[in-house]
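All protein chains of the complex are present and in place, except for one that has been dropped.
Let's turn to chain A:
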Amino acid sequence: MSSAGDAKLFARSRLCSFHIPKFAITMFVGFPHHILLSSRDVQTSQGKVAELRQELNSGGKKDKNYSAKKIALKKIVANMTMSNNDMVALFTDVIECMTLPSLEIKKMCFLFLVNYSRLKPEVAMKALPILVDDMDDTNPLVRALALRTISYVHVREFVEATFQPLKRLMQDNDPYVRKTAAFCVAKLYEHDKKTVENSDLIDRLNRMLKDENPTVVSSVLAALCDIWGRSESISLTIDYVSASKLVSILPDCSEWGQSYILEALMSYVPQDTAEALLLAERVAPRLSHQNSAVVLTACRVILYLMNYIADEKHISSLCRKLSPPLVTLLSKPPEIQYLALRNAILILQKRPEVLRNDIRVFFCNYNDPIYVKVTKLELMFMLTTKENISIVLAELREYATEIDVHFVRKAVRAIGKLAIKIESAAKQCIDTLLELVDAKIPYIVQEATVVIRNIFRKYPNQYESIISNVIRNIDDLDEPEAKAAIIWIIGQYADRIENSDALLQDYLATFHDEPIEVQLALLTATVKLFIQRPTKGQQLVPQVLKWCTEETDDPDLRDRGYMYWRLLSTDPATAKQVVMGQKPPITAESEKLDPRTLEELCLNVGTLATVYLKPIHQVFRAARPRRLQPSPALQSPPQEDGTAGLLEYNPPAANPGSSSTSNSGLATITTTGNPTSPVYPPPRPAYAVEPNAGGSAAGANAINAADQYFQGIGSQQMAAMDLGGREDGGVGGGGAPQSQYVVTQNQQQAYQPQYAGGAPTGELLLL
C-alpha cells in the first residue's frame, strides 16, 4: 500500500521541484498563464510539505502502531533524494518522532538526521539528547544504531558528545556494538584529527585487537588502516606473532573482514625469510575464495612477502599458486575481469613466471566489452614469444576485421610492434600487415602505414621490397600521423622509389594546409631526397626551405629549416652524414613501468591505481605512499636498470618513536611527533645501510637525488625512442612531438579513460 503511494508522490514532487525556477523567471517576462502555473507549483511544493506535516502529526492516540506516522515518514524519505531539499522544512517535526518506541520509525528519523544535519545544525541539536540516551539503551541494535548515527553527523557538538559514550561502548559486551565502536573511532578521526590524537582513543582501539570476536578484530584493523591512511604522523607496525595470529582468525571472518585483515598484513615487515614464507603459505588458501577482493588482496600480500623470501624454489612455488586464481577471475563479470587483467599486466612485469600460462586464456571473446578486449590485447602482446607468434598473429588478424575502429587499430598496431619485438617473426608480421592493407579499409591502411614505418626504422635495409605495397595506398591516407609516416618512407628511400620526387611534389602542393607534423616530415624528406638524388631534389629544396624559414610562424619548423639550410650550404658531405646517418635502434619494450612505479603498484595490487598503471601520487595525490620497507630479509629486486637496486635502500630518517611501538596489541598504531618521518619498523643492527649519523643520511640523500635525476634522463631517452611517441624520425627526433609526449606523461588534472577508449590508463599500445 505504501509502496504505490511512494511512487506517485515521487513523480509529483519531482515535477514541481525541477520546474519552479524556470517558471519563476518567465513570470517576470510576462506570460500570464505561466504565472498561474508557477504559483500553483510553488503551492504544491509548499503544500506537499504541509500535507506531509499534517499526515505525520495525524493519527493521535488512536494510531496505536503509529502506522500513519510510518507511512508519512516513508513518503518523506522517498522525497529526500529527489526533491531538492524541500523536505528539510520538516526537520523539527521529524525529530519529534524520534522518541517513539519503534525501531522502524527511529531508523527513518536517524536517516533524515544524517542527511540534513549539515543544512540545519541548530535544529539537529534537538536530536542530540535522544541519541545520547539511545547509546545507553538495553537493546544492542539500538545502541549500535545510535552510535553509528551520531558519528555520521558532521556537527561539532555531536562529535564532542560522542567521545565519552564511545569509550564505554568500545568495551560493550555485545560484539556488534564493539565493531560499530571501532569504526566510530575512524569516523571521529575524519571529523576531528586533533582531538582524537590528544585523547586515548587510538590506544583503546589498539587494545581492542585482543578482542575474542574475529569480526571485531577485523573492524579494528580496518579502522586503524583508515586512520593510518589519513595521517603522515602515524605509523602502523605489526610483528610476526601478531601477523600470525591475524592469519589464524582469517577463516572465522566474513569475506569483507578477510579483506581488511589482508590489507593490514601489508604493514607487517618480515625480519626473517622463513617467517615471510610461512605466512605467505598460510595466506595462500585465501586464493580459493569466491570473493575477488579476498583473492586479489591475498595476491597482493603474497607478492609483497615474496620480496622477503630468499629461496627461489619457494618463490616459484608461490608463483604457481597465483596463476590459476588470476585466470579464474576472467570468468567473473567484466568489471572484475578488467581489474584482473590490469593487475596481470602489472604482475607480469614483476614476476613473469606467474603468467607463464597458455596465452589463449587472454584471447578476446566477440562479446567482451571494449575495455576488456583492449587490455587482453596488451597482455597478448606482452606474452607473445617466438614459439606462439603464429597463433597470436592469426588471432590479431581476426580482431582486425571487427567493427570497433579503436580496437581494430590497436590490433594492427600490435602486429607492427610484434615485428619489432620478435625479430625472427618480423617477416611473418609484415605479411600479415600486407594482407590487411589489401582489404583497403582506410583506417587499417593508415595504421599499417605507421607501423611499417617503424619496422623500417628497426630493420633498415631489410624489407624494402614492400615499399611499393605501401606506396600504392598513398591516396587513402588522410590522417597526419599516417601522412607523416609515408613521407618519412619516401624521404628515407628516395633513391629506391622511382618517382619519389613526384610523390613529394604532390604533398608539397598543399604544404601550407598541412598540420605541423606533416610539414616537418615534408621538410626532412625533401632534404633527404636532395641528398640522395641531387638532380631530382634541387628544385624542391630551395622552395621548401624558403617556406619553412620565411613563411611559417612555427619555431620548430623554422629552426629545422635554418639548420638544414646551413648544413647544406656549408658542407654537403657532412650534411649527408648527419641526415642519412645511422640512428639508434628502436625497441618495443620502452613502455614498461619504471622499477620504482612497478614496486609501488605491486604493493597496491587490486586497487584503483592498478587500473591506471601510473605512479600513484599522480592519480591520487592524497594517497599515503607505500614503499618496500627495509629489513634483513629483504631481497634485492631484479636489477632492471642499475638504479633500481639503490632506490630500494632509500634509508629512512631516524625515527626514534617507532622502536617502542611493538609492545602490547596485535598491531600497533602510534603517533609520532615528526609529521614527515616515514614509517618503518624498529631498526635492526644487521641492516647494512642503516643511517645512524646525520652524515651518512645526507650521503644517502645525495645518492637518491642522483638516482632520481638519472632515472629521469633514462625515461626521456626512452620517450625519444618510443614507438608510439609520434616523432617523425627526422634528425635527432623532433623537438615538438617529444615535448608533447612528456606533457601527457606528467599531466595530472584528470584521467578520463572513456575519451580514448581507456588510452590514458597507461596502455602499452598508444594510439
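Just so it is clear, a contact is a pair of C-beta atoms (placed from the backbone, for glycine too) under 8 Å apart; a residue touches a chain by one contact, two chains touch by 3 or more; residues count from 1.
Assume contacts and distances are computed from a predicted model.
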item	value
Record-based protein name (UniProt) of the chain missing from this complex, from "AP-2 complex subunit mu", "Membrane magnesium transporter", "18S rRNA biogenesis protein" or "TBC12 protein"	"AP-2 complex subunit mu"
Which residue of A:R360, A:R472 or A:K546 touches the chain not shown here	A:R360
Option touching the unshown chain, where A:A50, A:V241, A:A439 or A:A502 are the choices	A:A439
Sole contact to the chain not displayed, among A:P175, A:P480 or A:P632	A:P175
Chain not shown: contacting residue from A:S244, A:S317 or A:T587	A:S317
